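Quick one: the structure is below, and I'll ask about it shortly.
Heads up, one of the protein chains got dropped from this complex, but the rest are sitting where they should.
Labels run A, B and C following the written order; every chain starts at residue 1.
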């Protein structure tokens, strides 16, 4: 029942590689079988040992070697997790897709819209699963939001207000280390806050409501001013149903942890979710007392309950959200292997990744053009 | 020591007149001496009785009569509180100022910028106090914010994010009653959400930081669509020190009470205040644990403590905030009477009212012109 | 419509006298007409001036003089507010009751049970209103709790957990000033925390549920150890319906403001109220999402709405709670004057005061006897 998979990245202390590994484990459906954790051979070996990759033969010096070798094996990996910097996503994803290997890739999908579209087409043409780890989409109560919106609990959506302030950039600058590739325009970086975390919010808008952002008016601010890319991003947007919305994200906001908050307003009610208490969901029906829904209580939707693992009140967190994304992705692969096609699994897909890249580009263009409305 | 004052309005069940009366009482410096509570003679008498206006001679049928009579008495009122609909503020304020009577007026000051400027000039030329009841400015912890900003606790201000969602419009529409003059364009109404509550936020930006909004890019949305004026307002703004900011207000947001929230970010720290817990203030210093300051604790500033009346932890609310505004206003009048000029009293003044009217007009124009940057 | 009333106390900066004055004003039914604010003649005059007591003739040197003179006047005060230290409540209350004047007295009612019973009998025999300012009972959402319990929303009450931690004693000790009469056993003090704030909780248990505490097992701790009376009090109790409960109060708990919290558990649901957000009430129905009720929303009970004055979300606080207690008390007096007897007004009465004194004595006895069950 376990899928064999490999990881690219994770060997240099970047936290996200380790999150992928734990998320895959928590899904209960995948077993680490191959890896290329870093280009440093010594560290690569250490990471393999630390992560209990048992078969040294399947530790690779670079991703191409890994794609070739695993693609050629009978017992080759069934999917690969790409956890490396943004400018590598395109070529790595392409290499594995071409070998017929399913891909789970970190966000944002690629640097350019063309690259994103090419990957989408490639995955579709090869009938391969392609997941994107928009992490917040994995929380049970985010799924609950979608279920409630679909069930009409909010009536028509009339407004969305979301934000993601944090302070990591300031911590990094203070620690003396420049946040490397994220600010390196020579490596294709065109946006900092919007591309790093604004894109999470764009996805949450879609994953909680099914509505797409069709147009943006963005202002990108450099805090501190000498920063080469924006650290503060404010985006007015229009939704596919005509409703307005707003998104604010900032990586230079003192006093915030990872304070994702999304509020969806409808004609009959509203919903609010906050990352600081991910197992709770505020639901307000017009003229009634506000309700606080708690994760894994029986009144939640089947989709939400399927992403809940512990008795109500026992906190689940970020790793478990990753686990839920991996679980949906793995189940779809298992279905494909079994020739089934009717399963409906919830995880961010390559089409979400494409939309995300379009969103980033539209925001950057809107700002460059003087804060004007720009279509995605 | 008590100042004699009169009230215009309050007799038709509008809540704000009663708030003025209680605020004036809580200041401990003013005594209700005259009034014109409504144009309905019977109700006028009833209100006088209910509010313990003892001298029937000083109950007036209309504001002009009151201004004339009180202006002519030796023991005439020393100030008047204007608590009537927006389109009456200008002529009423003018009438009393011309009689040499100080004025406390509800926000927004006037319908047009010219009217506002005229009142400002008139008050200044006559050396009269002119207060505006931007109610939230009266909270002790809002004063604490200003004290901390002035003391440099935040470093340079780099961003302001504020909002005021509530649901009163929906409640009113549901109750069948149209919210009358607020939506009546024939009575000069040009904005609903921005003029009603956005203006509070504009003032909070100034009163907490001393920074003025110099330019806005606003989007005004009609929720529900058939509404003649906007109920949802999103405003990107630029501050006088060059920093960016954003303001969202909505009178059609299910799930909110009167949820004013203002967050000020600086290079060294940030502050956040929320109306639901008005006696608390979140303060974050870079790299340190978040602090929660509580009202009337000794570590607060003298300005904040002066607006705190009960032992820490005993909640003070909206009436008390009004009381604080009235207290500053009355103290300044008392100083004038005593020939003193060095007192520094904190309350919103006519200049704040002028800036508020400019803000509303700039937002409306920005939206009409297609969401473009518009100077105040 | 206004009742004439006098105040005893309030002239030495003790906060509670001023709270009574503001509460009486906010009730909209009482006018300060006489007073004896302190035994210091100069301060007495200053306080009269500051509080706008207009008629100097009705400023008295001591309470007996005031009872005699006001009792003899045709336009004498209709009720008196007693805001002085605990050991004076008995004789003052008695003096005014004997003159046929209604009494509002601070808690605890008296030092001894016999005194309390005597006052109760006296008030009843003279058909006079006798209110006790158990302040928290004045909050709108405390009334909402009672309404919901009476409506059966909780089913049978099976448990009550309440607490009141604060730090005022430590602040006072730190400031060098001993908290005078509260610790002065020669003035009859037998308890600090239990008598000062535990008694509030005992009353909240009753006023939210209608259940009486019939038996206690108390432990009284001296923090710091050299304190002559207890500052920390833990009380297991039995309710009149047989259900258990617990009460903890402490005046030496660093990190707390005035953190009253009461939780009532039933077979069908539970309620929780916290003083830090007095306008909210948590309500949980078995197997349903938790609800947060907000003050002055239409879904609240008539009793709760009658104690709510501002639109939902505009905070009301401690003064307003006092105002609500005064309003019920005054309305009952007005009814008596009008010969009506069918009004049902909510305010703590002398019978509540008697029960409160019994509670304090039972706790002290239980502790002295070695933490054993002791009947009230």
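Quick notes on this structure:
We take it that a residue touches a chain if its C-beta (ideal position, glycine included) is under 8 Å from a C-beta of that chain, and two chains touch if they have at least 3 such contacts.
No experiment lies behind these values; they were computed from the predicted model shown.
Check A:87, A:259, A:303 or A:335 against the missing chain and you find that the one touching it is A:259. In the complete complex, the hidden chain is touched by one of A:106, A:120, A:272 or A:320, namely A:320. Looking at B:65, B:288 or B:369, the residue that reaches the missing chain in the full complex is B:288. Counting the whole complex, the residues of chain A in touch with the unshown chain are 1-2, 15, 18-19, 22, 25-26, 28, 31, 49-52, 166, 168, 256-259, 275-278, 294, 309-320. Contact residues of chain B toward the unshown chain are 283, 287-294, 297-299. Remark: the residues of chain C touching the chain excluded from display are 158-159, 161, 163, 165, 167, 170-171, 174, 217, 219, 221, 223-224, 232, 234, 236, 244, 246, 248, 250, 252-256, 263, 265-270, 272, 282-287, 290, 371, 373.
In this section, only the chains that are shown with their structure count from here on.
Summarising the inter-chain layout, the chain whose CA centre lies farthest from the centre of chain B is A.
Chain A and chain C have CA centres that are 55 Å apart. Contacts with at least two other chains are made by residues 283, 287, 290 of chain A.
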